[in-house]
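A selection of the complex's chains, in situ.
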Amino acid sequence: MTALDGGSIEMMIVMSEGATPHDVEYVLQKLAEAGGRGHVSTGDVVTVIGVMGDREVIAGLPLEAYPGVDKVLPILRPYKLVSREFRRTDTVIDVRSTKLGGTHFGLIAGPCSVESREQLMTAARMVKAAGATMLRGGAYKPRTSPYSFQGLGVEALQILAEAREETGLPIVTELMDIRQLDDVVRYADVVQIGARNMQNFYLLSAVGQVEKPVLLKRGLSATVDELLMAAEYIVKEGNTQVILCERGIRTFETATRNTLDVAAIPIIKQRSHLPVVVDPSHATGKVDLIEPLSLAAVAAGADGLLIEAHPAPETALCDGAQSQSPREFSHTAARIKDLVVWAGKTIG
Amino acid sequence: MTALDGGSIEMMIVMSEGATPHDVEYVLQKLAEAGGRGHVSTGDVVTVIGVMGDREVIAGLPLEAYPGVDKVLPILRPYKLVSREFRRTDTVIDVRSTKLGGTHFGLIAGPCSVESREQLMTAARMVKAAGATMLRGGAYKPRTSPYSFQGLGVEALQILAEAREETGLPIVTELMDIRQLDDVVRYADVVQIGARNMQNFYLLSAVGQVEKPVLLKRGLSATVDELLMAAEYIVKEGNTQVILCERGIRTFETATRNTLDVAAIPIIKQRSHLPVVVDPSHATGKVDLIEPLSLAAVAAGADGLLIEAHPAPETALCDGAQSQSPREFSHTAARIKDLVVWAGKTIG
Amino acid sequence: MTALDGGSIEMMIVMSEGATPHDVEYVLQKLAEAGGRGHVSTGDVVTVIGVMGDREVIAGLPLEAYPGVDKVLPILRPYKLVSREFRRTDTVIDVRSTKLGGTHFGLIAGPCSVESREQLMTAARMVKAAGATMLRGGAYKPRTSPYSFQGLGVEALQILAEAREETGLPIVTELMDIRQLDDVVRYADVVQIGARNMQNFYLLSAVGQVEKPVLLKRGLSATVDELLMAAEYIVKEGNTQVILCERGIRTFETATRNTLDVAAIPIIKQRSHLPVVVDPSHATGKVDLIEPLSLAAVAAGADGLLIEAHPAPETALCDGAQSQSPREFSHTAARIKDLVVWAGKTIG
């Protein structure tokens, strides 16, 4: 057994079968130049090099482009500040005296977009009555088609603030573009970053510098580790109040809009101290799957849910097919609250 | 509004923009020759033809190869006997007085493979003690590598029968090849068809002719509708006792071996009267995800679970990393039973 | 046969089996209120409604949320200005007297990022000598890790301009954030929108208003139709000079970083008049696959290639493992040029 002082093993370099001793020397020399070190294991067929050194420097080396290198296998996860190892205790988000994380379950609900003052106020009262702990509603809408409704903008933010005034519910709303940052931060309690912006690194850095919690949605084709790397971008700037959101990934299955990756919940909780919520509306695109998937998320250990609910889904300007009516949301919320108690947590 | 008597609309043919009236006539003529009928809707840009007629005949027409046809959109689902429309009440599987389906929840557990008489008997007692309702164990093993353990064969079947004798637990075991059919049917209570054989249509037809229930696993890249079509192959031969099994699908995510498609549970229950169970061991490949995903499956409405449990996972000849130890299984089974009661069902 | 004057069939609504005549009436009434019309086909099992009317209005109706609606099947493609139907002749991009599109093949090459004046000038001379028609190089870099090199910014743009001065090659560089728009437009000849920003709709609208061609990369999990919808966002603002880029999609296969969807090339050319280029470097992440995949792209009908080439890949600050060396690029470029001639096109 070889004790290697002075560093952690960041990755393993697997040399190709035809690699020469000179190739191995070249790698070791490059590592040394970067202030790192290589620990060589030579087998009959291939040689493997364990790499030690400063992560930020080592990560910048084009190891796979060196002669004789077959592949590079990461050993340590590439994020640090968001990792469970960095912080053992669960991060709990505290917004206007409602909590999310640890033993506190957050129930965030509301319409896809703010369509009018009347629509939003009705929605806010309805989700408040059913037991929601936060209100969601979009002011700026990312739409696949340029011909679809794009949101009311600042007017919507003001209506959301008014609903908060009346119901006491903190508001969650999406930031889509850096130019909206000031407005969104002025009105919102939680700033949402949508799935399509999960790797918009400038936007991530920007919300890393504000003092509002961020709800970060997983990209349609992002791995769990990529989601955590995106969160690292935010936390690195100083904002540690990040809520992760699983909202379905893209697969070959067409029965649902996306495929809810329910295993992401326990995986994220193993790898990170950040809370994770689930959006069953976007995950499936179907209103009648919201309840069973909400319950599945609670049972799997989620810290909260993000549910689309609308006073009259059949008139909604977006996402009507995946929004619950008042009666449906009331039923689902009651079941959720019951299961949250079963799971040993409290609402809010 | 046009009432079309004498048939259901099986599919819609969308003609391409450049299609001529002659192309439309050709399609209508071919439908008529096959005893069917087309209902034409002509728009400014494209023409759409609703197709009516005997499904089995229409399905044999190469509609997409006809001149001027752009695409064919199915309207009715392609399965019939397994559909919820065909049978409104839930199918309940009854095996040696334990039940699965409807309000009866089945807890199937045991090792990946039968390794020895002692191993299996210990496993059987352990899962029985923890509350399992059926015992699983492989006699024939599909292995990705030809260099891996391939199972004990008939000897394993006899050991399974002995375990049933002692514990009273019905046994579930996989059939991999038509030549094993007689042996497997002689000993097993439930015949399992593995994910890799989900579209082995000869095997499906063969188990459609035996009088034992079949547990049919979803293929790694099969849609829910393809799973139901595979079940249709079995039921069409006369065997209506089919249990469907969601066991994860293949996606880009590498944090888990496969991605458990938890939405498949409520989707299947909407579309079919057959019971559906979940295999969290194969879905994730990770023992510490078995409990949260088992609970998620119960909460989402599953009719049962299929869990790998082994007296000593660190000695297992296969799937050790995704098998629960006695202590782990006992804990998980207790939580499952508690949640099954919460969901208003009974075990077995 | 029913002739329906006054409109094209935009979509088909499939009612569920349990839908009532009242449900059908409700849909028809809502369509009428929106200035549209429905054409009903009633079968034994389900009713289907063909929808006609103004697309932009109809698209805003939450049809799937109406009572009794099972699903909505689109008939016409959702984009218009970028469609082959809108413009039959191929769009040809003309930049500083080099062309791309139609019979003109564009060979765009250069390093992942501009690292220094010397590195970039060497790269520019090298790709020019081998026959490239445009020079690529990143000034702003999207990096999965916040700890990686993020680009030289404006300084890089100035270096690129200097390289253009010397070699005559037009320059292609990525715009990542709206705040960089003025700088990028000032220096670049073609503005690249990266895969992660394919659905950054604000950015798309912004480049739709500039007078430089845009190279739009397909998102990792975007369908071809979503790519075309993203292009529609740009063209709708007035900028018709859009080059589409296939750069691999995310699948379960791990042998390559992404999976090059070579069929996207002929599919795009059928559906759109815009030119399409292929990026084999990002599609695979492996330098030794660049040549075979470049040739495959040419053979499949691509209008150009985007290849990463670096004076010394083993020193590259990013993408070293997928960048060709001078010798490699020279060999590949010669083969490409030969096959372009075979295909009946000319370089530039």
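Letters A, B and C mark the chains as written, and numbering starts fresh at 1 in each.
Keep this in mind: contacts are C-beta pairs under 8 Å (C-beta built on N, C-alpha and C of every residue); 3 or more make two chains touch, one makes a residue touch a chain.
In this text the structure is predicted, and so the values were computed from the model without any measurement.
J.: Please state: how many copies of the shared sequence does the complete assembly contain, given 3 in place?
T.: Number of identical chains in the whole complex: 4.
In this text, only the chains that are shown with their structure count from here on.
J.: Taking each chain's centre as the mean of its C-alpha atoms, give the chain farthest from chain C.
T.: Most remote chain from chain C, centroid-wise, comes out as B.
J.: Which one chain sits nearest the middle, judging by mean Cα positions?
T.: A
J.: In angstrom, rounded to a whole number, how far apart do the mean CA points of chain A and chain C lie?
T.: Centre separation, chain A to chain C: 26 Å.
J.: Mind checking the centre-to-centre distance between chain B and chain C? Centres are C-alpha means, answer in whole Å.
T.: Roughly 38 Å separates the two chain centres.
J.: Can you compute the centre-to-centre distance for chain A and chain B, using the mean CA position of each chain? Integer Å is fine.
T.: Distance between chain centres: 32 Å.
J.: Which positions in chain B are in touch with at least two other chains?
T.: 251-252, 254
J.: Where on chain A does chain C make contact in their complex?
T.: Residue positions touching the partner: 55-56, 59-60, 62-67, 78, 142-149, 176-179, 196-197, 199-202, 205, 219-221, 226, 229, 232-233, 236, 250, 287, 313-321, 323.
J.: Sort out for me which residues of chain A touch chain B in the complex.
T.: Interface residues on chain A, with respect to chain B: 221, 223-225, 249, 251-256, 259-267, 270, 283-284, 288-289, 292-293, 295-301, 338-339, 342.
J.: Would you mind writing out the residues of chain B in touch with chain C in their complex?
T.: Chain B reaches chain C through residues 1-4, 6-9, 12, 14, 17, 24, 39-46, 48, 50, 52, 73, 75-76, 85, 250-252, 254.
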